[in-house]
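Shown here: the complex without one of its protein chains, the others still in place.
Entry: chain A
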Amino acid sequence: MAAEATCGAGAGSTGSLAAAVGMSNVTSFQRRGPRVGGADSGGPRLMSIAGTRPSVRNGQLLVSTGLPALDQLLGGGLAVGTVLLIEEDKYNTYSPLLFKYFLAEGIINGHTVLVASAKEDPAVILQELPAPLLDDSRKQELDEDIYNHKTPESNSKMKIAWRYQLLPKMEAGPVSSSRFGHYYDASKRIPQELIEASKWHGFFLPEKISSTLKEEPGSLTPGYIKLLQFIQNIIYEEGFDGSNPQKKQKNILRIGIQSLGSPLWGDDIFCTENCDNSHSLTKFLYILRGLLRTSLSVCIITMPTHLTQNKAVIARVTNLSDTVVGLESFIGSERETNPLYKDYHGLIHIRQIPRLNNLICDESDVKDLAFKLKRKLFTIEVRDFYVSYIKG
C-alpha cells in the first residue's frame, strides 16, 4: 500500500509538475506522464522509494533538497548519486540553513542521514533542524509572499494579461510524508521524536582523529581518509549499493558534509596561498563521487570558497561536483543599505547543473535570483527591484 500511496501522490501532482517544470511557458496543459510503480497498470515496475520521484525529463531518480523553490531551479530536484555543492556566503549565515533543510527533508522522508562536520557535533546539528510546516500554517505563509515570480497579483482585475486569470493558483495540498518537497519553519526546532525515530550517523572529526598521523605528501589528509572510509562502511553495511541482498526495502542515504576544505578538516587549501597538499580536496571529491554514483545516496557539501582567490581551485572543485549553488549575502557589503536590495538578504547563483545521461541540462532561464530569510521561510525569488521600488 505504500507503493500505491506514493504512486497516487505522483500522479496527482503531475499537474503541478507541469507548472513547475515549464517556468517560462505557463500553460494549462496537464501532462500525463507514464505512471511509475503503478500497481494496477501492469507495466514496467519501478520500486518507488519514499521521498523520491522520477524526473519528467529523463526519468532520473530525484530527491528534494528541502527547499521546493530550489528544487524547481535545479530542474525538479537533486538526482540520486550526485553531489550538491553550496559555496558558503561570507559570514556563513545562510549556508547552514540550506544544509539543515536538506537533512530535515531526509528525516521527514525516512532516509538515512549521515552528518559529517569538523566544527560542530552532528548530534547538535540534528537538534537544530527546522520543524516541518503543517498544512494550515503553510497556507498562511504562502499567501503572504510572492512565491512564483510569474504569478500576477490576483487581487486586481487583470486588464491586459486577462488570460492569466484563468490559471489555477499554486496548489496548497496537505503535507504528508508522501509529498515530494516539504516546507519548514526556520524558527522552530524539529520534534525530538522525529530524530529519535530516524536512522542517522554522525562523523565528528575531533573525535575520530585523536593522534597526529603522519601525512604523506600527495595523498589525502587523514581527516578525509577517515571520512571516506566511514562513508564507504555505511554504504556497504547498510546495503545502499545493493550489496546486501536481504534488504528488500530500498532507502536513500543523505550525506551532509559541513565546511569541507576549511582548516578544521586539516586541509590548508583555503588558508594558505601556496599549500603543499593542494590536491587533497580534489581527490576527496573524486573518490566521493565514485562512491555516490554506485549507491543510492545524495550528498550536500558546504565549502568556504570565499576564502580563496585562486580561481583554479574553485574551477576544479566546481568541475568535480555536480550541482553547484553559490550564496552571496549582503551582510557587511554596501548593498545592505542600498534601497534596491533592501527587500532581499542576498543573491543566489546557480553555477552549474549536471548533464546526467543527457546532452543538455535543465538550466532555468532565470539568472537573477535573490533570497530572503523571513521569520519562518527561506524564499528564493527573481530579483525584481523595479516592482519593489514602485511599491515603496
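Assume a residue touches a chain if its C-beta (ideal position, glycine included) is under 8 Å from a C-beta of that chain, and two chains touch if they have at least 3 such contacts; residues count from 1.
We adopt the following convention: contacts and distances are computed from a predicted model.
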Would you kindly match the missing chain to its UniProt protein name, picking from "lipoyl(octanoyl) transferase", "Translation initiation factor eIF2B subunit delta", "Elongator complex protein 5" or "Checkpoint protein"? "Elongator complex protein 5"
Touch with the missing chain holds, among A:Gly110, A:Gly181 or A:Pro304, for A:Pro304
Selected residue (touches chain absent from view) among A:Asp267, A:Asp322 or A:Glu381: A:Asp267
Checked against the full complex, the residue among A:Leu134, A:Ala197, A:Ala315 or A:Leu340 that touches the missing chain is A:Leu340
Note that chain A touches the absent chain at residues 91-93, 119, 121, 128, 159-160, 162, 206, 212, 221, 262-268, 270-273, 304, 306-309, 331-332, 334, 337-340, 385-386, 389-390
